[in-house]
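In what follows, a single structure is set out as structure tokens and then discussed.
Removed from the display is one protein chain of the complex; every other protein chain stays in position.
Now for chain A:
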Amino acid sequence: MAETTPHSFEGPTGLMSMPLSKGFVTIVASTLALILLCVIFAPSAVTAGSLMGSLPFAAVLGIVGLGQMLVVQQGGFDLSVPGSVSLAVVIATHMPNGQDAGLLPALVIAVGFALAAGTLNGIMVAYFRLNAIVATIGMNALLFSAVFAISGGVPRITTNLLAHIAGGQTLGIPHSVLFALAILALVSFGLKKTVAGRRFEAIGANPAAARAAGLSVKPYQAMAYVAAQILYCTAGILIAGITREPTAFQGNSLLLPSVAVVVLAGTSLLGGRGFPISVVIAAFFLNQLSQFALSIGVPYSAQTIVQALALVFGIGVYSIEWTNRFKTEQTSSTEEENHETV
């Protein structure tokens, strides 16, 4: 039953019946194009050493993006990303106070906070029908007050154990990348291969139809926020390990990119199908894009513009019905131009 849902609600464009989703094809093509651009114009951005330095951040963004994706799949938005990531960073560094022995209890507490925040978000949005943006922005403020209460705004230096677990390398691959891949596998399997996951996507695509089909909608919608918080928390703990001396506000810079990767991966902002692999590739894409901009040595203003253009490109590709436009207006050049902006 759930298998048919995406077809039923995506309209008659026929694109979704293709074996690969439009989002996946686009983001892979864009990423390959970007790598090619890097090889030609900024070869230093794709050297092993450079990737070792930047991939951990792509991994963190990928994990946060997966969390945001789950929420967006239910037609919501999670603006509590900065608060929950920062809180995880602060707990993971503050409570152990440099002692490896204190790390495990701290991580347990961090996950506990994430569960509580996610449950509250879920109840507010799914059961009390609060607007997701309003509910999560309130939660964000609440989480930041916890950040201040615990740390006074001052995180401590990461324990050696956490720095090794999150910031280390095995066979030349940063651990954070391995974490991201494992989480990607878990989320993909959960969404695509389990009954609960299929129901989750069906509910996101059309809650009314799902309810009519006899699914209990609210627990699934609430679960999206809980799972998302767990992922943000994981990302925060990884940041604490990767950055030896993090600030207490490390999550602030992740909110916009987290939405950007979800959009670039082709997830409809109205809810529905999720594309976990595309989200992680989009995270790599966005990260590589800033490395590219850094490596060709453009000024900071231009770096920001390049990233903004990539977002416009992403939204342009997915939000506008290009196929219908071609039929009525015959302006096939529009899409070409959009492709060139990246």
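One rule holds for everything that comes next: a contact is a pair of C-beta atoms (placed from the backbone, for glycine too) under 8 Å apart; a residue touches a chain by one contact, two chains touch by 3 or more; residues count from 1.
In this section, contacts and distances are computed from a predicted model.
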UniProt lists the protein of the undisplayed chain, choosing from "Bifunctional adenosylcobalamin biosynthesis protein", "Sugar ABC transporter substrate-binding protein", "Transcriptional attenuator, LytR family" or "Aspartyl/glutamyl-tRNA(Asn/Gln) amidotransferase subunit C", as "Sugar ABC transporter substrate-binding protein"
So one chain is hidden, and I want to know which residue out of A:T26, A:Q250 or A:S278 touches that hidden chain in the complete assembly.
A:Q250
In the complete complex, the non-displayed chain touches which residues of chain A?
42, 44-45, 47-50, 52-54, 57, 97, 148, 151-154, 156-157, 239, 242-248, 250, 253, 290-291, 294-295, 297-301
